[in-house]
Every structure is written in structure tokens, then in C-alpha cells.
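The other protein chains are all here in position, but one chain of the complex has been omitted.
Chain naming follows the written order as A and B, and within any one chain the residues start at number 1.
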Amino acid sequence: MARAVTNRRKLIVTVAAWAVGIAIFFPILWTVILSFKSEGDAIKTPLEVLSSAWTFESYATVQERSNYVRHFWNSVVISLGSTLLGLIIAIPAAWAMAFVPGKQTKNVLMWMLSTKMLPPVGVLVPIYLIFRDVGLLDTKTGLVIVLTLINLPIIVWMLYTYFKEIPGEILEAARMDGASLRNELIHVLTPMAVPGIASTVLLNIILAWNEAFWTLNLTAAKAAPLTAFIASYSSPEGLFYAKLSAASTMAIAPILIMGWFSQKQLVRGLTFGAVK
Amino acid sequence: MGRITLDKVTKSFGEVNVIPPLDLTIEDGEFVVFVGPSGCGKSTLLRLIAGLEDVSSGQIRIDGKDATDMPPAKRGLAMVFQSYALYPHMSVRKNIAFPMKMAGLPQDEQDRRINAAASALNLTAYLDRRPGQLSGGQRQRVAIGRAIVREPSAFLFDEPLSNLDAALRVGMRLEIMELHKRLDTTMIYVTHDQVEAMTMADKIVVLQAGYIEQVGSPLELYHSPRNEFVAGFIGSPKMNLLRGEVAAQHGAATIGVRPEHLAVSTSEGQWPARVGVAEHLGSDTFLHVHDHGFNDAPMTVRVDGEMPVKHGDRIFLTPDPSKIHRFDKQGLRI
Partner (left out) sequence: MATKASRAAARVMISPAVLLLLGWMIVPLALTLYFSFLRYNLLMPGMEEFTGWDNYSYFLSDPAFTAALTNTLLLVGGVLLITTVGGVLLGLLLDQPFWGQGIVRILVIAPFFVMPTVSALVWKNMFMNPVNGLFAHAFKALGLAPYDFLSQAPLLSIIGIVSWQWLPFATLILLTALQSLDQDQLEAAEMDGASALSRFWYIMLPHLARSITVVILIQTIFLLSVFAEILVTTNGGPGTASTNLTYLIYMQSLLQFDVGMGSAGGVVAIILANIVAIFLMRMIGKNLEA
């Protein structure tokens, strides 16, 4: 810090920042609190809620009634599967664009980006019909394919911006040292790019986990991931706040934790490297 | 073995012609330095030899074999890069082992060569460190070690010392020369620093805009530069180039006199002048001299470090007549 800051000023900023931070975080906090209450207590006034007894019963009920674990597993398979598949396709492509740039490289990159801007609803009908005809509706395979394709441009872009930061001389050195292209990618580029690849993976798991257009429209029950599972709570049946809260908490907790770890890289990934 | 021949080699990037047709032979065991101002094509030439770039036309032969279309790995050359290009995720040992691992050498042979290289380069204590934990000079030595273990037919150095500080540079320069004497392998060394070129080379190739201006030993280049460009580029401080009447008196369009070939007197001499800035190096003093009546640019004169002159003094310069270089209108040596 180049400038001294008076403690008084720092105190004021601290209070304001914490107030804003807690206000923004509050809906999540409240959801977590309600998930540990009984249904009867969960709808009471805030003060009564806070003073009521804590319980795990909602978590048990959610699993019992709607098989949370299966939907969780679907989410894991879909987000990990689409990310890994995307990575396998994107690493060679990003290598080519970062280290052997040609006249068309920039256009290809921009074009890839443009596919991301296609509004999903514009191609919903044909994809739905194709999936119906080839039996991919409500399958994890189908969702892995779709999510790989919609996130592929982001993966390529992120890897591209990370690869660009690796000096080409090191890859040339590997070439001089007798490494084949395969060895160059496996022994030199990939290990050097591990931090970049890790943040790419993290961001893509988050995006795939939270994707809620295709997962809602292409699944029914069998392959439904957590997004679709939670949506089934939109038509209320009796008292359900505590159960909804428990299900929500379980749905967002893993990704929230991952997200906190990847927030720095997130900026870069989501702006296609335009802001670092 | 390491005899490299370039035959009418050209390189163009799109419309831009970087290397016009160029012929050059590098003999086995020679230490050859490519020197020239930045953008003269010296690095491109090295990369063509390495195989990191394709030639646009012409032929490259290594030990008589056509290597023009060989991938870099097959040419049997080793390269030391300006940025050292060490693999940051590997230990020093693994860095040095990498080319041998790629070549599939047996482990005990790898270890033998690593240990030999490490002791020769004073790296034994650092074998298990990562490049990031080493100083610039140490990294440089690792890069050299990685090149040595391949037992290449020639070493290529791309401005290897330019990232080191001045003191280290002198030391590394000596180490590389020592290495060359010991291995007796062809070395091709690219630099923009003519001092490095002069001190290290058996043979200097002076390049400008892709053209070879002159090829020769350091002293040949110093004593008889083929043209004005080489005359001005080789030697430090630079040769004074004078045009006009004084050149005509010597029957030339331009004459060149090196700063060390001008005698200075406070009382008498051929060319009266006035002292500007004096740079005292201790053993020598470089005088920047004005009002000499030839060009507008100041002349540089090297005098003994003890010479008592100061800013504004009137002096007289006398060139050593046997050391005057004469050039014609095209800048060629007469």
C-alpha cells in the first residue's frame, strides 16, 4: 500500500463493506439456517426461527423422498464428463492457436466465440427433436454432449489465454531436444499449464453444474441433475421450506466452495481474457 | 563432426524478404558468431539452421547430408536460448536429462552424462532444484548442460548472455569459450554485441538486412573492414567516419580513423579541435571532440588515462597515416 490510511477511515469502510457483504450473502445464509429447522419452525418470524431447535431431519427427508444422491451423481457425471471431454478436444486446439498462429487464427477464435452467443432457445427445437429420435433425451450422455459443445468455446479461449503466456521458446527447446509433438504436449506444455488448466476445469464444472436451460429441457427424471431436481420444488406441497432449504444447500454447497477457490480465474474465463 | 553449409538459402515471411539468397560454410569445430544490429536476420538465420523455421528456398547441409526438410530433433544440433527456455516444472537434473529421455538413452548412461555435465558446469549442488530457484548465471549453465549431454554436432547460441548482468556476462563468456576449446565442437553464436563477437569468435559473420556484409576473423574485420558498415560496426568506440574535403585529400569519398589511431597534442597537429565530454575509464580516456571542421558529429579519440585535458580545451589531432581506412562512394573499401 503506497498510502497511509487512517484507522478511522478504515473502520468506516470495514463496517460498510461487511454490511454490504452480509446483505448480499444473506439469502444463502438464511437458506442454510432454514435447512436445519423443522418445517413448522421454518415459516415462523425470523426471531422465532433463530431461537427454535436445530435438526437434521430435512436432509434425511430430502434423500428419502426424492433420492438426492442420484441427482447429485447425475450432476457430477454431467459436469465432470463434459469438462474432461471438452479439455481433450480443446488442449490441442488451443496449442495450435497459441503456438502456431496463422492468418486465420484470430477469425477462428472469434467464430468459436460467436457460437457461444447463439441463443440456446434458437436451436432448442431441432436439438430436442434430434435427441428424441436418437434416444438421447433424458440421458447423461446427451447432456454431456450438449454441455461439452456449449462450453467448448470457453474452454478453448481460457486455455488459449493461458497458453499464450507460456514462452514459445520452451516448446522450441523441447523440439530441439528431440521431443515429438505428443511428448511436447504431454511432458512440457501440459505440466507447465497445470494452473491454467486447473482453473479452466474449475470454471467449467461450475458453469456445467449450474446450467439450467438444457438440463431443464432435455431431462425428465432419470438423468435430471440438481438444477432440474430443485426445479421440482417449484410447485409447493404443504410445508416444504426446510426441505427446499436442505435440498438447495446440498445443491449449491460443492460448487460454492469450488467457486471461492477459483474466483480470480473466473474473471478471466468469463470475459474471454478481456479482463485479467 | 559439424560442418554446416548454407546454399542459396532464402527466407521470407509473407511479402517480407528477411534473408536474400545467402551462402555460408561453417567448418567443423569452428566458433562462428553472427553479429549485426537488431532485425538484421541473424536470429532468423540461426533458427533456419536449427530447423525451427523452414527455408523459403535453398539448401542446408549438415555434415554433407541435406537437412533442409529435417525436423529440428533430427538435425543433431543443440540450442541455448536467450531466455534459457528451461522447463520450469522439472528439476535441474530432469531438465538436463530431458533430451536423453526423448532419445531413449539407458538410465545409467543418462546419469553418467548428467554427472559429468554437472561437475563441469558447477551444478552438482543444484541438481535437485527447480530453475525458478536458480540465479541467472546458474540457469544459463543448466541450459548449456542440457545442450552438452546430447553430444550434438553443433551448438547454437541465441544471444545467450543478453539477460545477464555485465559482470556475469564476462564470466559466462569465458566459460563458453573454455567449453568450446574443451569439446572442440562447432558453435554458432548469435549476438548484437560486437565486443562478444570480437572476443569469442574464430570467424565473425556480419549481417545487415539479411545480407552478409563480411565474413572473417576478428582481426581481419578490425584491420580491413570490407565496407563502411562493417567499419562502423566493429570496434569500440566506433570508428570516426569523415567525409568531404578531408576524404578527398586521401582520394576517397569517406575515410575512417579509429579513436585509438589518433594522436593528441595540445600544441601542434593536423586537425585543431575542442574537447567536449571526457569519459574517464581509468586506463583510458575517451574524448568527444568538437569543432574539428569536418562533420557536425563529434569525433571520438582514445587517449591515455593520465592525459590532463578538460572540457573546452583546444587540442590538435593527428591520424596515423597507415591506419586510415578509405571508402568509395558506394561505401566499399578502396
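Definition applied: a residue touches a chain if its C-beta (ideal position, glycine included) is under 8 Å from a C-beta of that chain, and two chains touch if they have at least 3 such contacts.
As the structure is a computational prediction, the values presented were derived from the model and not from experiment.
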item	value
Contact with the hidden chain (one of A:62, A:158, A:174 or A:206)	A:206
For chain A, the residues touching the chain missing from this view	1-3, 5, 9-10, 13-14, 16-18, 20-22, 24-25, 27-28, 30-31, 34, 43, 45-46, 89-90, 92-93, 95-97, 99-100, 102, 106, 108-130, 149, 152-153, 156, 168, 172, 181, 206, 209-210, 212-213, 216-217, 226-228, 230-231, 233-234, 236, 240-241, 244-245, 248, 251-252, 255-256, 258-260, 263, 266-267, 270-276
Hidden partner interface residues of chain B, rising order	47, 51-54, 71
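Operating definition for what follows: only the chains that are shown with their structure count from here on.
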item	value
Averaged-CA centre spacing for the pair chain B and chain A, given as whole angstrom	53
Chain B contact footprint on chain A (complex, rising order)	167, 169-170, 172-180, 183, 187-188, 191-192, 194
List of chain B residues in touch with chain A within their complex	50, 52, 71-73, 77-79, 81-83, 85-89, 98-99, 102-103, 146, 150
